[in-house]
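Left out: one protein chain. Kept in place: all the others.
Take a look at subunit A:
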Amino acid sequence: MLSNVDWLDEKAAWPVAPPDPPPGAGTVAFLGDAALARMSDTNRSGTEGAATGAGDAAEPNAAARAAPEWVEHVTRIRDARDEAAFAELFAHFAPRVKAFLIRSGADGALAEECAQEVMATLWQKAHLFDPARASVSTWVFTIARNRRIDALRRQRRPEPEDLPWGPEAEPQQEDMLALQQDSERLAEALRALPEKQRHLIERAYFGELSHGEIAAETGLPLGTIKSRIRLALDRLRHALK
């Protein structure tokens, strides 16, 4: 059971005191649970959920592209070593990777160097990207995270067993699109969160949060994305038999 003592000191250091964790926070309320409940709601109302809200909000960055377009860029790198596609990906993602690394504690020079390495890894591993299981943002995040663990923590990063795509396991277009749209909805929902809740989640990912603080239900639509990934994994396992 969660003991308050573990994070009391950190709490004192907060500019704004976080909400107290609800009793039993460790076992009951968490991101995934609220999202799961929401997921069944979404399923009941059909595909409307995907169409409303997400994508309609004005993007501050005029050059921003929809998730499926980024997938196409990665495909162009994989199939044609397309440097123009890479330049566009670089313009969008490299500054984001750099900001992520700086927020995680890297100085500007190290963040710059690592961001370049992350983008080079994107090029080298383009053939491993699986658009039925991740958006390009998600994929770049995992590369950046691993680079951070390696560069800032000097630790190995054990990864799960690979599930290589067989020839017949090429992702289906509709699975891919659905997952990409889910990812956009998730990003939209994250942007729409109250400042305080988003701040808690950011702290978890930038590496300075205790779990009691994130116990609040945020209602992110994580459940749908999870079920899509599950579906892709099921198909893959089936194809590998």
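In this text, a contact is a pair of C-beta atoms (placed from the backbone, for glycine too) under 8 Å apart; a residue touches a chain by one contact, two chains touch by 3 or more; residues count from 1.
Everything below uses one rule, namely that contacts and distances are computed from a predicted model.
Colleague: Quick one: find the hidden chain's UniProt protein name among "Transcriptional regulator", "Quinohemoprotein amine dehydrogenase subunit beta", "Transporter substrate-binding domain-containing protein" or "STAS domain-containing protein".
Modeller: UniProt lists the chain left out of the view as "Transcriptional regulator".
Colleague: Return the single residue from A:Ala66, A:Leu110, A:Leu190 or A:Ala239 that touches the missing chain.
Modeller: A:Leu190
Colleague: Using the document's contact rule, name the residues of subunit A that touch the chain not shown here.
Modeller: 1-3, 6-7, 10, 26, 30-33, 83, 86-87, 90-91, 94-100, 102-103, 108, 111-112, 115-117, 119-120, 123-125, 127-128, 133-135, 137-142, 144-146, 148-149, 153-162, 164, 182-183, 186-187, 190-191, 201-202, 204-205, 207-212, 214, 220, 222, 225-227, 229-230, 233-234, 237
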